[in-house]
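Complex shown without one protein chain; remaining protein chains in place.
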Amino acid sequence: MAADPTNHMEPVATPFFFYLLGGLMLIGGVLVITRKNPVHSALALIVTLLAQASIYLMLYAPFVAGVQIILYAGGIMVLFLFVIMLVSIERSQRERQFNKQWVVGMVAATALGGLFIAVYTKGRGIFPEHALPAVEAQNTQNVGTLLYGQYMFAFEIASLLLLVAIIGAVVMAKKRI
Amino acid sequence: MDAMLHISTLHYLVLGAALFLLGVIGVLTRRNVVVVLMSIELILNAVNLNLVAFSRYWGGLHGQVFAIFVITDAAAEAAVGLGILIAFFRNKETVNVDEVNLLKW
Partner (left out) sequence: MLDYIKSYLTSNLTPGSAGNMFWAFVYIVVIFLGLSVAVIAMNWLERKILAHMQVRLGPMRVGPHGLLQPIADAIKLLLKEDIMPAEADGFVFWMAPIFVVLAAFTVFIVVPFGPTHAVTDMNIGVLFMLGVSSLSALGIVMAGWASNSHYPLIGALRSSAQMVSYEIAMGMAVISAVMMTSLNQQGTGTLSMIGIVQAQQAQGIWFIFKFFPLGLIAFFIFAVAMVAETNRAPFDLPEAESELTAGFHTEYSGFRWSLFFLAEYSAMIAVSSIAVTLWLGGWLRPFPNLLTGAKWDLFFFLFPGITFLFLAGMCFYSTVRMPKHPLFRIQTIGLAGFGVVLGLIGLILFIPAVRERVQDIYWFSMKVAAFMYLYIWYRGTFPRYRFDQLMKVGWKILLPMGLGVLILTAGVGLWPLIQQTIWNR
């Protein structure tokens, strides 16, 4: 792990780790959308996710980093790989990889990128050089207090959403119910 | 050079925006459903990065809580999406999005 999440010390060499992990994330992202083989895409996505978990540690969010590793990298990506292996990919690899409206898509994405660049160059002065000092060592406890206090209703909705997702996934994937 | 070496919130936002763009390109141009779903994960991750960066900027934890909700959402989305993919593959023997152009078959 790149950064130490114990909060009573500053992470060392922040710029170095930021550029390293950010670079890893972007390389992973590019590989996700360009690889022919979906398994390679999934592995590249795992690299992105793990690098992002380390960036969360740098941002003093150890709990989110832990959730990212256990849920995203350990859960969702295993599911993805599992499904990729269930559906045969031999044939789809030899086919065309990009759809017909890729030109339109690229134009739309470029426009969005231009928008981002415009916003961030204009809004550069809004953000100070340094963020606020380190939050506290009790990150997990405070996140829990918020989740079960202020965001109780949202939490319950999320559990309902998961229930719906479970039923939906079973209904969709099962041959005969 | 100084702006490069002091990592501020803006740096994280730019990283998130770049990741978001990659995800958008993936969703709009790829044919394989699995890769499209993975690009959606990229988009959600970009959003999460912004949320956590802002949470650090404001010194509160609300952004992190929201990021956890987004991760939950991503899990639900992946499960249902992959379920649909399996049903789709069983019926059509393909995993390409642009071949789903019939309402009923």
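We call the chains A and B, going by the order they appear; numbering starts again at 1 in every chain.
Keep this in mind: a residue touches a chain if its C-beta (ideal position, glycine included) is under 8 Å from a C-beta of that chain, and two chains touch if they have at least 3 such contacts.
Note that the structure is predicted; figures quoted are calculated from it, not measured.
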Shown chains touched by the chain that is not drawn here: A
Residue among A:Leu21, A:Ala51, A:Ala65 or A:Ala169 that touches the chain left out of view: A:Ala65
Candidates A:Ile27, A:Leu81, A:Met106 or A:Met172 - the one touching the absent chain: A:Leu81
Those residues of subunit A which, in the complete complex, touch the missing chain: 1, 4-9, 37, 39-40, 43, 46, 62-63, 65-67, 69-70, 73-75, 77-79, 81-82, 85-86, 137-141
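Convention: only the chains that are shown with their structure count from here on.
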Rounded Å distance, subunit A centre to subunit B centre (Cα mean): 6
For the subunit A and subunit B complex, residues of the former touching the latter: 14-15, 18, 22, 25-26, 29-30, 32-33, 38, 41-42, 45, 48-49, 52, 55-56, 59-61, 63-64, 67-68, 71-72, 75-76, 79-80, 83-84, 86-87, 89, 92, 95-102, 104-106, 108-109, 112-113, 116, 120, 123-124, 127-133, 135, 139, 142-143, 146-147, 151, 154, 158, 161-162, 164-166, 168-173, 175
Sites on subunit B touched by subunit A in the complex: 4-15, 17-26, 28-32, 34-35, 37-39, 41-42, 45, 48-49, 52-53, 55-59, 61-62, 64-65, 67-69, 71-80, 82-87, 89-90, 94-98
